[in-house]
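Removed: one protein chain of the complex. Kept in place: all other protein chains.
Showing chain A:
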Amino acid sequence: MRRGWPWRVGLRLLAWSLLCALLLLALGWGRIQWQWHQQLMAELPPKVAASLVNSQDRQTSLERSTLRLAQMTLTPRDGPGWLFAPPQLTELALEQAGEAGSPVGGEAPPFWRGACWPLDGQRLCAHWQLQLVPSPSGVALTSLLMGGLLSLAGILLPSPRRWRRWQWRHKLARQGVSPAKAPQLAASLQADPARLQQAQDFAAAAACSLEAALDWLAHADWPGLDASGRDWLALALRQGLAAETALAVACHPPQLHFDLAARQVVIHGLPLRLSRTPLLYFYWYAQRRRAGLPGYVNPASHRPDRAQGQALAALMRQHGGHGKAIAELEAQGLRSKTLDQNRNRIRDELRQALGPLAEPYLFDSTRDGATARYCHGLLIPAEQIGGILDESLLINEIGT
């Protein structure tokens, strides 16, 4: 579900604030602990040293000092901090931990748990625990403030997306799009860059401005073109069709339609004139596909298919085929070589006119298991073939 901008801004602010809360808590905790460490280490060693000057037994003196230090209280000097409640010192103990510089007594504690220092060649250590409890309202307010400022900075600072949009806007302005329209068009083109070429083609074909073409494409009453639709639109425009006709081609469902009266096929709504004989061979293959017949196995090179030769000759005669081709079919039957030549011409003419878009309307070639000869049939599904006038001609063959 696509939510509106308040949702997106709110979610972004929440995410930033959560990150900020974590960062602030970690940083705040570390800074208070470090400040306390520094403060304690500036004051405690001289005080301990002073307490030992007139002391007869260091261990007793340290134990006595530990008891006294339990009475220490902490108060924030300038009011409480924002992130934490006033800190509580829950432990502060002194101990003698071997000779200075020796590892006896273990490693030095982490800075938030204690510290060691040398005195008279001995190593004294203080261990403490400074309890810090986050203040929920303080954390929420400061992290919201910080998250809000960072979100604002994220909006104000230039981003690659906005940079590209700016580039689009300039590109459009150079091509004559008005500054008022450019931002909106730039935003839509950024999401679908292929549309600019499409619009440029459209503008050229429709002899209108790019702005008008973009506007027309953006608001035309059609469900939108997929990649294949855009390819068909580009092809139709390149072939010089009017803008609206080209758009009709682009939106046309896949179809192979025969218009023998006009000696053309209409592929995906795009009319295409073919030579007379290849057109009728194409028609003959389409008839077979439409009738649900399997692909036609090429006749053996030394034995033409006389029955199919007669049928094709009749088809050609009916639809104004070339006399020489009809005579050859009647005299010699359907020869493998003639069939190959006409299929190749169909393929060449379609590819030349349609490019890669021709492929779904061409032939499927397999090898016949029984004869080891090639078998050809149209790739296009039978229901997408139209304009077959005399399907009954094939009934005989189906019956045989």
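Criterion: a contact is a pair of C-beta atoms (placed from the backbone, for glycine too) under 8 Å apart; a residue touches a chain by one contact, two chains touch by 3 or more; residues count from 1.
Rule of thumb we're sticking to: contacts and distances are computed from a predicted model.
Participant: For the chain not present in this complex, what protein name does its UniProt entry give, out of "Solute-binding protein family 3/N-terminal domain-containing protein", "4Fe-4S dicluster domain-containing protein", "Sulfate adenylyltransferase subunit 2" or "Sigma-70 family RNA polymerase sigma factor"?
Facilitator: Per the UniProt record, that chain is "Solute-binding protein family 3/N-terminal domain-containing protein".
Participant: Check the options A:A93, A:L119 or A:C375 and report the residue that touches the missing chain.
Facilitator: A:L119
Participant: Which of these touches the unseen chain: A:P87, A:G269 or A:G333?
Facilitator: Residue touching the absent chain, from the options given: A:P87.
Participant: One chain isn't shown here. Among A:G28, A:G229, A:G295 or A:G309, which residue touches it?
Facilitator: Checking the options A:G28, A:G229, A:G295 or A:G309, the one contacting the hidden chain is A:G28.
Participant: For a quick check of understanding: of A:S65, A:T277 or A:N298, which residue touches the chain that isn't displayed?
Facilitator: A:S65
Participant: For chain A, which residues reach the chain that was dropped from this view?
Facilitator: Residues in contact with the chain left out: 20, 23-24, 27-28, 31-32, 35-36, 39-40, 43, 47-58, 60-61, 64-65, 68-69, 71-83, 87, 119-122, 142, 145-146, 149-150, 153-154, 157-160, 163-164.
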